[in-house]
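A single protein chain has been removed from this complex, and every other one stays in its place.
The letters A and B name the chains in turn, as written, and every chain counts its residues from 1.
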Amino acid sequence: MVKKILAELQALADQKPVSIMEVCGTHTVAVYRSGIAGLLPKNLHLISGPGCPVCVTSESDLYRFFVLSRKKGVIITTFGDLLRVPAGGQVTPSPSPLPQGERVKVRGIKKEIPIQSSLEKERAKGADVRIVYSPMDALAIAEENPGKDVVFLGIGFETTAPAIAGAVLEAKRSGLTNFFLLSALKTIPAAMEALLNFPKVRIDGYLCPGHVSVIIGSRPYRFISEDYHRPAVITGFQPEDILEGLLLILKQIKSGKPKVEIQYRAAVHPKGNEVAQNLIRRVFTAGPASWRGLGVIPKTGLKLKAEFQRFDGQKQFKLPEGEIIKPNPACRCGEVITGAITPENCRQFRRKCTPEKPLGPCMVSVEGTCAAHYKYNA
Amino acid sequence: MCLAVIGRVIEIREPVGPDAFPQGLVDVLGIRRTISFGLLPSAIKGEYVLIHAGFAIQKLEPKDAKKTLKLLKMGLPRKLRSQ
Partner (left out) sequence: MADKITLGHGSGGKLSAELIREFLKPLGNPILNRLEDSAVLSLCGKMAFTTDSFVVHPLFFPGGDIGSLSVSGTINDLVSVGAVPLYLSLALIIEEDFSRADLKKIIASAARTAAQAGVKVVTGDTKVVDRGRAHGLFITTSGCGLIPDDIALGRSKIKVGDVALVNGPVGDHAAAVMLARNEFSFSGKIRSDAAPLNDLVNRFLSQLKTVRFIRDITRGGLATILSEVSDEMNWGIELNETAIPLRREVIGIAEILGLDPLYFACEGKVVVFVAKEEARKALRLMQEHPLGKGAAIIGKVVAEPAGLTILRTRISGTRLLEPFSGDQLPRIC
């Protein structure tokens, strides 16, 4: 079956370069682990977009995580992906203006302090940081440690948001008073649109994230074909699925009739999982979010609704707000994440920035583009 | 953002309270865990489901589930598979 798809891809390929972007960290890993890239026709370029929630967590959000982990009596619970992500730069009371010219208030920071840390480093210095598999595990830890405050670091996209919403609802239902959420949750379709408007990035088609789509369905991607006239194919994660997704995109390009298609029919229904969508709406409200490399994108952040404010770690612990980190200028993760440059274009790649000593999330995260390139290209 | 696995529902327990989510046991290639069915309340015993972060998020047709599960198993002769 693989041979058949590859043959069809080759048949459709011509000299014209085609750039297809995938926006799911799990797709990046699947591509790398199966060695697909080497099998594709030469004109077909698969680029990795900002689909790794860890990679797009801003330095300021990470800084807030570190600040919280240093507080006495706090247990940080997190997905494993975040543990080694470094944040570096200058903590500054006067943040540089954000892309849209917004300025944000900063409380509690009086001077510039250089920071270079990670949750793993904080743990080595004595912070209680625990990896969990599910946000529900964080609730269990809160129940087992009534004298401590348990904070869950909410990173993820729409696949994970309902699970976190579920945990918050369960915390409310059982009357937990020592469980909190620090949300850095984001929604992906608006970011996909922002990318289509980036001058440096060329996207001829989108491989849409399979499991995000299990939750949100296919409707949210309609703007890609209707307003931007590019193909969008919701794709699964086996290499066979990815190849089929690419083929469907090429076929659409050839036919000149772009649309939103579901390759991952086994798990994705056009309406998505409505129970999960309702849970997101019940617990969260949309607000602006700061995406590393993309800047602030309105309406892509998920924050707790007023009804659930008592679970908000930001408020409870009076963490400094806003964009308070001037990122390390040497780190070009932002440009890698948006596909504007390849890892090889970055001067730090393989030199000052390696998997053992990463400067940014693209290198430390398993699905980070730089980490994948480092391992894949000898 | 999207790591999810296919598992089979072994049992679903009664929710502990009026608004509580039902929880139950799933089996993923022989590994078992209790997960929440709050996002998939219609799941029943014996079904194949997609699991993410300790929650079932979607049902799968047996033929689709088995097809993917088959792709994952490698290299071991059948008689040793469930030792």
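As a working rule, a residue touches a chain if its C-beta (ideal position, glycine included) is under 8 Å from a C-beta of that chain, and two chains touch if they have at least 3 such contacts.
Just so it is clear, the structure is predicted and the values come from calculations on it, not from any experiment.
Contact with the omitted chain, checked across A:137, A:193 or A:321, is made by A:137.
Of A:156, A:272, A:339 or A:358, it is A:156 that touches the chain left out of the display.
Within the complete assembly, B:2 is the residue of B:2, B:39 or B:65 that touches the hidden chain.
Check A:8, A:240 or A:321 against the missing chain and you find that the one touching it is A:240.
By the touch definition given at the top, chain B reaches the unshown chain through residues 1-3, 5, 28-34, 51-53, 71-77, 80-83. What chain A contributes to its contact with the hidden chain is residues 2, 25-26, 29, 32-39, 52-54, 79-81, 83-84, 131-133, 137, 155-156, 160, 239-240, 243, 365-367, 375-378.
The definition used in the following text is that only the chains that are shown with their structure count from here on.
A straight line joining the Cα centres of chain A and chain B is 25 Å long.
Touching chain A in their complex are the following residues of chain B: 1-4, 17, 19-21, 35-36, 38-41, 50, 52-55, 57-58, 60-61, 64-65, 68, 71. Chain A makes touch with chain B in their complex at residues 24-27, 51-53, 79, 133-137, 156-157, 159-160, 162-163, 166, 169-170, 173-174, 188, 209-212, 214-215, 237-238, 240, 266-267, 273, 275-276, 279.
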